[in-house]
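Only a single protein chain was left out; the remaining protein chains are all shown in position.
Now for chain A:
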Amino acid sequence: MKLFVHNFMSSRFLKNVTVGYPLNLVVKQFVEKDIEFDRDNTIVMLDRIQYEALIVAAAAVNQSDRIPREKPEKWDELTDEQLRVFHHLLMNIDVIDGELICPETKTVFPIRDGIPNMLKVDAEK
């Protein structure tokens, strides 16, 4: 699971969960794979993400210190170098083994072989 995907996941579908976002992330194993960087695409992607969840994801792979604590005002004012850091975090890091945890109910959803299993029945077992 790319960290980009984590940015869109939520446990709102669970009973009695009002926001369910961002999901806590535990990373037990991840791999890094170079996906080609494209300035325009990266800006488009950054426009779609929620910064608070990106901070959670960066922390889960011990890379929070590489990105600013506050969301940059305008993505297109960033240099390629700065954008590459975000690109790397969101697209190159692939979580193979880990957990997604609902911030409200603490329900645990496992990530195995790179695929998060968001089935409620499996989580409740």
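Quick note on the criterion: a residue touches a chain if its C-beta (ideal position, glycine included) is under 8 Å from a C-beta of that chain, and two chains touch if they have at least 3 such contacts; residues count from 1.
Methods note: contacts and distances are computed from a predicted model.
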From "26S proteasome complex subunit SEM1", "CMP/dCMP-type deaminase domain-containing protein", "Trafficking protein particle complex subunit" or "Fe2OG dioxygenase domain-containing protein", the hidden chain's UniProt protein name: "Fe2OG dioxygenase domain-containing protein"
Looking at A:Ser10, A:Asn24, A:Gln82 or A:Thr105, which residue reaches the missing chain? A:Ser10
Contacts from chain A to the absent chain lie at residues 1-2, 4-5, 8-14, 21, 41, 44-45, 47-48, 50, 109, 113-120
